[in-house]
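One chain of protein is taken out of this complex; the other chains stay put.
Per-chain numbering from 1; labels A, B and C assigned in written order.
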Amino acid sequence: MLEKLIDIFIKFPGIGPRQAKRFAYFLAGQNAKFIKNFSDLLLEIKKEIKQCPSCFRFFSGNQCEICTSVGRDKNILMIVEKDVDLENIEKSGIYNGKYFVLNGTLSLTNNHVDKLRFKELFEKVKKEQPQEIIIALSVNPEGENTALYIIKILEPLSKKITRLGRGLSTGTELEYSDKDTIDNAFKNRH
Amino acid sequence: MLEKLIDIFIKFPGIGPRQAKRFAYFLAGQNAKFIKNFSDLLLEIKKEIKQCPSCFRFFSGNQCEICTSVGRDKNILMIVEKDVDLENIEKSGIYNGKYFVLNGTLSLTNNHVDKLRFKELFEKVKKEQPQEIIIALSVNPEGENTALYIIKILEPLSKKITRLGRGLSTGTELEYSDKDTIDNAFKNRH
Amino acid sequence: MLEKLIDIFIKFPGIGPRQAKRFAYFLAGQNAKFIKNFSDLLLEIKKEIKQCPSCFRFFSGNQCEICTSVGRDKNILMIVEKDVDLENIEKSGIYNGKYFVLNGTLSLTNNHVDKLRFKELFEKVKKEQPQEIIIALSVNPEGENTALYIIKILEPLSKKITRLGRGLSTGTELEYSDKDTIDNAFKNRH
Partner (left out) sequence: MLEKLIDIFIKFPGIGPRQAKRFAYFLAGQNAKFIKNFSDLLLEIKKEIKQCPSCFRFFSGNQCEICTSVGRDKNILMIVEKDVDLENIEKSGIYNGKYFVLNGTLSLTNNHVDKLRFKELFEKVKKEQPQEIIIALSVNPEGENTALYIIKILEPLSKKITRLGRGLSTGTELEYSDKDTIDNAFKNRH
C-alpha cells in the first residue's frame, strides 16, 4: 500500500527512494482532513489548470493571459525550456513578448524527442510569423544542442533568430570562468 | 491554484519552495489517469493504513504484524523515533522483540512535547511490564535529551532500561572522532 | 616545532587548522632530500620571481613578457583582481592588450584599501593614457563596489572605461538566474 505511494513519489523530479519513503510516512501520519484536501486539490488542479494550446504553458482561469494579452508584443517569441524558466523571466520584468514552452532539451545520450514540441513550434512560427525569435535555453551541452536544432528547423521561416547574450553572470569569478564565457564577456564589454 | 498545491508540498519533509513549485508543475504536466490514480491512492491510504494502537507504527492489513506476532519476544521493548528507523532495524534482522514509536525527539530549543507519545509509552510499559526496554534513538543532543527523559519516567516501572551501544560506526575515521565515541569504542573493545 | 609549521600553513589561502596539521605531518614524513628541495625552492622563488613594477604581476626571467611585448596592444588596459585571473584570461587567447593586477577587491565590511593598488593604477593610467580601460572583476558585491570606485578615480583620466559583458555564463540555468543576469542576457542577445 505505502509501496504504491512510494512508487509515485519516485517519479517526482529529484526524488529518490529514501525521500519517497519519507513522503509516504509523512502522509500516513497526516489527519483525514489534510489527505482529503490534498486528494481533492489534485483533481481540481486537473480541472482548473489548463495547458495553453498556443504557448503550452500551464495556466488557471479561462485563457492564457500572456497569449491573449493585447499589451504584449506578438512580434517577439521567446522559446523556453519549461514553465519555471518562463516564470523567472516574467519575474525579471524585462520581457514583454510572447513565449513558447519546449518541454525540455535534447538529451545528448538518449534523444527523447517525442516530448519536445518541435512540431508545434514550427507550426506556431509558420502561422504567426514573429519578427524575432529568441532562444532562451540553459547554457549547457543539451541546451546548445537544442538551440542548434531549433535554428535549423526555424531558419527557413524566420529572418531573425537570436539567443540570449553570453557573458559573466551574477556570481561569476574570472579565476574559474571557461574560455567561452571569457570570450563572450570580452566581446560584449560595454 | 498551483499555489495551493505548492503550499501543501512545502509541508513535506525536506521540501523548500523551489522544489514544491517543481512538484506542482510536474503534476500539472501529468495526464488525467496519473492524477486520478494518485488522488485515489491518497484516500485509499487513509482507509487502509492504520496506526497500531499499541506500538503506533503504521501498517496495512487487519492488525499490526509485529505486535500480534507470537514468534516475537514480548519481554523486550525497543523505543524508536519514527517508522523508518523501525523499518531499518527490522531490515537488519538482529532484533526479535516489540517496538514503540515515539514520534520524534525532544527539541532542545522548542519543546513540542505534545506530539511525542510519552504518556502512551508510560501506559504501555506499566501494562505490559517488559523485562528489558531498549532506547534506540539517534546519537545527537536531541536524542540524548529524550533518552534521559525516557529513563526518568520509566525508571519507576522497569528494572532494566538499556541503550544501544556506542562506538565506531561504519565509516568512522579515528582522526575525526569525538571524545565520546573514542571513550565508548575503547570501553567496548572486544 | 610542528606547531610553528601549522601556524604558517593556516595562513595559506583556504587552509584550516585540520589541513594545516595534515600538511605538517606530511612534511615530517618526507625524506631529507624532499625537504631540502622544497626549502631551496622557496628561497630561489624569492630570488627568481619578480613583481612587474608596471602591471604588478609575478613573473620569472628578466622582464615582464606582457608589459614589454611589442606585439601586444598598449592602447588597451585590463584591470584584474589577481594573477590567476590574468592567467585564465591569457589562456582564453582572446585578449591581446596589457594588464594591471589590483591585488583584490574592496571588502564591503572591512575596507583593507592599503593593499589594493589604486594609487599605482591611477599613476599608470595617467602616464600611459590607454585608449580603453577594461574592468575585469568578479561579478559579486565586492567586485561591483570596486568597479564603481575605479570608474570614479579613472574617469577624469580616460574617455573609455568598459566592463566585461554580463549575460548567461557557461552552466547558467534560467530557472535559477537572477534579474540582473536575465536583464543583461536579454539586452545582449545576438
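Just a few scattered comments:
The rule is simple: a residue touches a chain if its C-beta (ideal position, glycine included) is under 8 Å from a C-beta of that chain, and two chains touch if they have at least 3 such contacts.
Nothing here was measured: the structure is a model prediction, and the numbers come from that model.
Contacts to the hidden chain, counted on subunit B, fall at residues 80-82, 84-85, 88-89, 91-95, 134, 136-140, 162-190.
Counting over the whole complex, subunit C has residues 1-2, 4-5, 8, 12-14, 19, 21-23, 25-29, 32, 35-46, 48-49, 51, 58, 60, 82-84 touching the chain that is not drawn.
Here is the rule we use: only the chains that are shown with their structure count from here on.
When C-beta pairs in contact are tallied for each pair of chains, A-C comes out on top. The most central chain, judged by C-alpha centres against the centre of all protein C-alpha atoms, is A.
Between subunit A and subunit B, the centres computed from C-alpha atoms are 39 Å apart.
For the pair subunit A and subunit C, the distance between mean C-alpha positions equals 37 Å. Touching of two or more other chains is recorded for no residue of subunit C.
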